[in-house]
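Attaching a single structure in structure tokens format; questions to follow.
The complex appears here minus one protein chain, its other protein chains still in place.
Right, chain A next:
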Amino acid sequence: MKLLTHNMLTSHVKGVTKGYPLLIKATEVKVNDVDFNPQFVCRMIPKLEWSALVEAADLLGHRQDLPSELVPDYEKNEDFLKKVHRALLEVEVIEGCLQCPESGREFPISRGIPNMLLNEDEV
């Protein structure tokens, strides 16, 4: 699971209102090599929950001193974009789980894939 996916995922357990962002508990993390496309990263940034990304990257030890708030004019800052690229698209949680911040329910991540299926009684 890359942090881009994590940024979009939310807990959908019945009755939960504050299910975002999910807490990451990682037992195995990998960093991949992904082609850097600055325009793509640029366009992605406004779609993200920035603080959730920074928190997650920080937890996994790959914050690379990304700021807690977006700085203006980031579009031209290639260094900054590279760091965002790395955090969003290269860091990958292979094993672990995602925890709903409200209910505590854990969703397993196995072989890089989060299993978000709920049981009959949780839907």
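Please note the rule applied: a contact is a pair of C-beta atoms (placed from the backbone, for glycine too) under 8 Å apart; a residue touches a chain by one contact, two chains touch by 3 or more; residues count from 1.
Please note the rule applied: contacts and distances are computed from a predicted model.
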item: The complex's invisible chain, by UniProt name, from "Serine/threonine-protein phosphatase 2A 55 kDa regulatory subunit B", "tRNA (carboxymethyluridine(34)-5-O)-methyltransferase", "GATA amidotransferase" or "Magnesium transporter protein 1"; value: "tRNA (carboxymethyluridine(34)-5-O)-methyltransferase"
item: Touching residue (missing chain; options A:12, A:25 or A:63); value: A:12
item: Interface with the unshown chain - residue positions in chain A; value: 1-2, 4-5, 8-12, 20, 27, 34, 39-40, 42-44, 46-47, 106-108, 110-120, 123
